[in-house]
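The complex appears here minus one protein chain, its other protein chains still in place.
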Amino acid sequence: MDGCPPGIPLDAGFLQQWLDKRRPGRSRHTTQRQEADAVRILSGVHEGQTTGTPIQLMIENTDQRSKDYGDIAETFRPGHADITYHLKYGHRDPRGGGRSSARETAARVAAGGVARAALRELVPGLDIRGYMTRMGEMEIDRARFDWDEIGRNDFWMPDAAALPGWEAYLQRIRKDRNSVGAEVEVVARGVPPGLGAPVYGKLDADLAAAAMSINAVKGVEIGEGMAAARLTGTANADEIFMGENGPEFFSNHAGGILGGISTGQEIVLRFAVKPTSSILTPRRSIKVDGSPTEVVTRGRHDPCVGIRAVPVGEAMVACVLLDHYLLHRGQVGVGPRGRIG
Amino acid sequence: MDGCPPGIPLDAGFLQQWLDKRRPGRSRHTTQRQEADAVRILSGVHEGQTTGTPIQLMIENTDQRSKDYGDIAETFRPGHADITYHLKYGHRDPRGGGRSSARETAARVAAGGVARAALRELVPGLDIRGYMTRMGEMEIDRARFDWDEIGRNDFWMPDAAALPGWEAYLQRIRKDRNSVGAEVEVVARGVPPGLGAPVYGKLDADLAAAAMSINAVKGVEIGEGMAAARLTGTANADEIFMGENGPEFFSNHAGGILGGISTGQEIVLRFAVKPTSSILTPRRSIKVDGSPTEVVTRGRHDPCVGIRAVPVGEAMVACVLLDHYLLHRGQVGVGPRGRIG
Amino acid sequence: MDGCPPGIPLDAGFLQQWLDKRRPGRSRHTTQRQEADAVRILSGVHEGQTTGTPIQLMIENTDQRSKDYGDIAETFRPGHADITYHLKYGHRDPRGGGRSSARETAARVAAGGVARAALRELVPGLDIRGYMTRMGEMEIDRARFDWDEIGRNDFWMPDAAALPGWEAYLQRIRKDRNSVGAEVEVVARGVPPGLGAPVYGKLDADLAAAAMSINAVKGVEIGEGMAAARLTGTANADEIFMGENGPEFFSNHAGGILGGISTGQEIVLRFAVKPTSSILTPRRSIKVDGSPTEVVTRGRHDPCVGIRAVPVGEAMVACVLLDHYLLHRGQVGVGPRGRIG
Partner (left out) sequence: MDGCPPGIPLDAGFLQQWLDKRRPGRSRHTTQRQEADAVRILSGVHEGQTTGTPIQLMIENTDQRSKDYGDIAETFRPGHADITYHLKYGHRDPRGGGRSSARETAARVAAGGVARAALRELVPGLDIRGYMTRMGEMEIDRARFDWDEIGRNDFWMPDAAALPGWEAYLQRIRKDRNSVGAEVEVVARGVPPGLGAPVYGKLDADLAAAAMSINAVKGVEIGEGMAAARLTGTANADEIFMGENGPEFFSNHAGGILGGISTGQEIVLRFAVKPTSSILTPRRSIKVDGSPTEVVTRGRHDPCVGIRAVPVGEAMVACVLLDHYLLHRGQVGVGPRGRIG
């Protein structure tokens, strides 16, 4: 990571807490592969503080069983990047899925930890929280939304009453040798107004790219998201009033971003994670030689990779917000420039 | 635009056809502002062909009535970028909304025309088509999808039977001094497999950023999009078989992209456009001095800006696909590298 | 130009003063082509201040005589980019040399004017001055260096006593139907310490690229430049002492940059401009069909294009320093972070 401000307190332990949220084998609902995901800081930190020079982090694989992937090398898993890598590059590294493995997201979480460390110093009060809002047919009831519940269950899910249903559902998915998709929401509170840009580097465009770049993500929403297509202008308008500390809004259909720039409201990002394509149920496919085959992916895969996507989504939001905070400070300086009232 | 291949036939007339699709005042369903949107090519084309050097295009404003924006300068339209520009920069250019105006998308359409001209030469058979799938409560019936219908109506909408309903609905929205959102889908057929990259510059991430960067877009989907959260792995797997010219798929939940790289199937991008915030119905807001006010936006605004977003979406897809075609040709060379069968 | 801070006072007149320094036909020593080089601000400035959104400037050609370039289209001028454009792109726009014309540098000077306007606000006391130090066999005597003289003569040259020799020399070059190279030095005083980066985006690397990207430049030096190869470590060490306002140096062999980061001393950049290749003396060459020919370039060309490179070099330094000031402010904040003493 290049460009991190100097003088930011940082150690491996701070990063590890976020990696532990994403770590496989953390609960019976995720892959049983055992990876410590221990992160080391190789450069850019001295005496417990960032130096301002590039930061290199390293997370080593410890439980990679190449034999698990033996068959995979010659066949293409439906819904997996196997085939596009083959078509593009002519050959690929089947060990652990190479760059298309969900394992790649460990690096994102580590980087997000650095971004969080910097934001903690630069924007006190900024808080980034992710949680699941849907897993297949299971959906949270927003009337029962409880921030404190999120950290208590294995799904990062805010609806305690829904929990037994979710657990049973995922248990059944696993027994069915199947997998299932998920919807994740990330909320950032305390984001200063003014982050973003009007044409290139819009904050929402960068968030959309960051979320869509996460493995298996197929849709991204800000605020109302796709539902904005159903609304009228009167319903969608976030009316404005003068609060004690500046302008406030009666609603937040915009999800905290207007014209590519943050309003100061909560930023609400939502994304959908498709079900992992590595399943134990046979699917029709072909081999490299073109002959037909059926693919059953053994290995140890997540029945719902969306669970572990929660800390990944948080990390991507942290990285984008830090980037935009620094860009804004560069162009405009510290503090809101435009006064109202 | 920099980096366009040399020797591509190009003239202003070719670009104008796409601009005419986006042009205001084209039908009674769009703003009655009259803008010719005439594009001139200032550089980068010689004797009817691109030279390979930077291309500059110019579209001049002709019907800008600054007085229409008189009140806007001192108040903030709810749902509009007025307030974020003010907070970020301290002042703003109210004429025509400046960079946050939908007018900015004319430049995107012109650039998309250049990309189409290049793609026509480089990837014969590639076809990019956009259309509306929803406008507020109105939705197309995919069972009646007719490609030929798209160009026949004012909505770029593929369902002829739905047309009268859409017209009446938008008429009512307009009479109610309201506006409404829309969902637009863009399909690219004939995209070669292999475009994209595994980590940085994923094709889907770049498409997401391109779509989200369009004014008023709040959600982006590839293939199943947000609905992927509801699917199981067995349902979502696009099973593979060997076709005459290579691998084919029994379905396209992926929307033509796996692991950030094109599969060769249709690329399906969908995005939601929020209702324009410039409406004739009063909304509560504040002035620059913090005092409360009600905002009624006169001027001549679109009741459904999503209609004109169709050619904009097509243009963004064209730009991203050309970029990725050239990047792919740079890294890997011409033609698919990996043979199957 | 994107990313300029908001609230910077700016009008076309401020930009024009720098363009007038580069304008052709300004003295008998430059091309007699008459170009007003009048710059218009098309966007990004409102009520005399930058808005923070992209700034577009336009300088139109008025005295382009295409017929002057009739022969050029079929032949290759030795030492000119004609042949590389042809080899790369297959065809080229011969009018005015297209992108390889020295005319392209007008845009650089205009952009440099915007950078100067921003620096004037952000870094009061920063001063960027360029001047010629050599023209062919003519060289300044640094013992006679006079800052005030620079603006008084047609060469931006600081040695009044050398002036008659320079004038006679260039007159002879012109009569000989020849042209001649030049060395230009740009000094930036009042640059705060800390601008730059340790690996990517080093200040000296960016300055080198900026200078080398100017048409006809073949060499770039910082401080001692190529002469550093002749020095020993004891001679080259810029010894340090504590001044009233912080560390100072007994010498400036480094040219104000150490490890890619500004020291706070004067930044000294030097570059060599080759003689223009468009001369009236015949040179052996070939035509597009491969047949041999002799090339005599009519048209109205500069006998020493290095004269007009002085404001171009200043402009490039201004752009790079503004970029790095904003980058530094983004990463580290305002003011020097590291105190000494």
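Every chain is named by a letter (A, B and C) in the order it is written, and numbering of its residues begins at 1.
The working rule: contacts are C-beta pairs under 8 Å (C-beta built on N, C-alpha and C of every residue); 3 or more make two chains touch, one makes a residue touch a chain.
Being a predicted model, the structure only gives us computed values, none of them experimental.
Novice: Please identify which of the visible chains the hidden chain touches across the whole complex.
Specialist: Counted over the whole complex, the chain not pictured touches A, B, C.
Novice: Could you tell which one of B:13, B:48, B:124 or B:333 touches the chain left off the display?
Specialist: The missing chain is touched by B:333.
Novice: Decide which residue listed in C:128, C:208 or C:315 touches the omitted chain of the complex.
Specialist: C:208
Novice: For the chain not shown, which residue from C:94, C:130, C:158 or C:306 touches it across the whole complex?
Specialist: With C:94, C:130, C:158 or C:306 as choices, the missing chain is touched by C:306.
Novice: Given that one chain is not shown, which residue among A:54, A:165, A:190 or A:246 touches it?
Specialist: Selected residue, touching the omitted chain: A:54.
Novice: Among C:152, C:218 or C:298, which one touches the chain that has been omitted from the display?
Specialist: Considering all chains, including the one not shown, the answer is C:218.
Novice: Could you please point out the chain C residues that touch the chain left off the display?
Specialist: Given the touch definition above, chain C has residues 76, 78-81, 83-91, 98-100, 104, 134-137, 173, 176, 178-183, 193-196, 198-199, 202, 204-213, 215, 217-242, 247, 249-250, 253-255, 257-264, 270, 272-279, 281, 283-286, 288-292, 306, 328, 332, 336-341 touching the missing chain.
Novice: Residues on chain A that touch the omitted chain in the whole complex?
Specialist: Answer for chain A: residues 6-7, 43, 46-47, 49, 51-54, 85, 88-93, 95, 98-99 touch the chain left out.
Novice: Could you pull out which residues of chain B are in touch with the chain that's been left out?
Specialist: 2-7, 52-54, 197-200, 326-334, 337
Here is the rule we use: only the chains that are shown with their structure count from here on.
Novice: Could the interface between the copies chain B and chain C be described as same, meaning over half of its residue numbers are common to both, or is it different?
Specialist: Looking at both copies, the contact residues mostly coincide.
Novice: Taking each chain's centre as the mean of its C-alpha atoms, which one lies nearest the mean of all protein C-alpha atoms here?
Specialist: Smallest offset from the overall C-alpha mean is found for B.
Novice: Report, in whole Å, the distance between the mean C-alpha point of chain A and the mean C-alpha point of chain C.
Specialist: It comes to 46 Å between the two C-alpha centres.
Novice: Multi-chain contacts only, two chains or more: what residues does chain C have there?
Specialist: Those would be 6-7, 52-54.
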